[in-house]
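What follows is a short report on a single structure.
Other chains dropped; remaining ones untouched in position.
Letters are used for the chains, namely A and B, taken in the order the chains are written, and counting of residues starts over at 1 for each.
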């Protein structure tokens, strides 16, 4: 049962998220992961003769969002709980040309010895019940800060432009959650997820046939 | 009829394209157009409560590419001909969230008084015979260089992620042109262009319904 105190964050926990230290480490982690994605792209483009990375972006979750996720998962909203239980406080997204490129990128990240891959969640092979598709890697990377090696956790979302497009609409729907019309739209959106998946697969097939010419 | 001399570029024309002056003006034009797209995005996100610009990129056509285009269009491959007749020597691409956003972005660029819109080619309403869809604006913008106002021409390609995705496959097919298998793939790709267009329209429709909740 939810009690009053875990609906809001205590002042001391809030301050830790808003601290410069937290912001510095998070920004550095985003910069490092982006550099790793660019390196992997360069390696793949050398091999395949074409670019694989369409674009990247990174974001740090807002305190409101962290609080909401703690609540949803049933944890007391402390700094320690959030850092331990929430994997996507730091998020980096890599949009890759084709569905097989998504796996190629992931495979290369596995060869980076300074990156601990904590978990792989393959929502392409097994989409979420909403229809959401993407490959998620929960990783930890070392940030050398204030004389310590701090392992910072982040979520890397790998997806195609089509998956990204679909997820953008789905994301907007989240804000209207609970409304009856939102449920109806959610169901339709789920069907398009299937259409998007088929498009992704057909595009890979066509590209392979082009490669083979 | 093609004669020997317009298959290759004369040394003096080649040098003009490779000159620092040409590179400086072109890079500056790309930077200025990108800034305009970001400003338009900021204006729209203020109005719509969501970002419109997914990503941008810019490129300067290679001399080989310019030469090939002169040849294809039947012009003698001189610097002056290329600058006058080829509109996409400088190209900037803006991938926008939804099909209606593409038109919103274009509309804002029309309000920029330092941008001459020379031509609008709406390959969304009327796709190319290959199935290619995008909105092209041929523009001229003033670059203040060496005490002169130099009007530099560029092509702005506005498209959705789905159009961009399709165009990426189509682009790879160009390199294999002429081969029999390439023709077959081209025909299939054209059919998917229709599927992509329907997806774009359905996504706009869903987003509008979400907005209305």
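By definition in this document, contacts are C-beta pairs under 8 Å (C-beta built on N, C-alpha and C of every residue); 3 or more make two chains touch, one makes a residue touch a chain.
Nothing here was measured: the structure is a model prediction, and the numbers come from that model.
Here 2 of the identical protein chains are placed; the entire complex in the file holds 4 of them.
We take it that only the chains that are shown with their structure count from here on.
The two copies, subunit A and subunit B, are related by a rotation of 180°, based on C-alpha atoms and rounded to the nearest 5. We define each chain's centre as the mean of its Cα atoms; on that basis subunit A and subunit B are separated by 30 Å. Subunit A makes touch with subunit B in their complex at residues 50, 54-55, 97, 160-162, 164-166, 168-169, 172-173, 176, 179, 181-182, 185, 188-189, 192, 195-196, 199, 202-203, 206-207, 209-210, 212-213.
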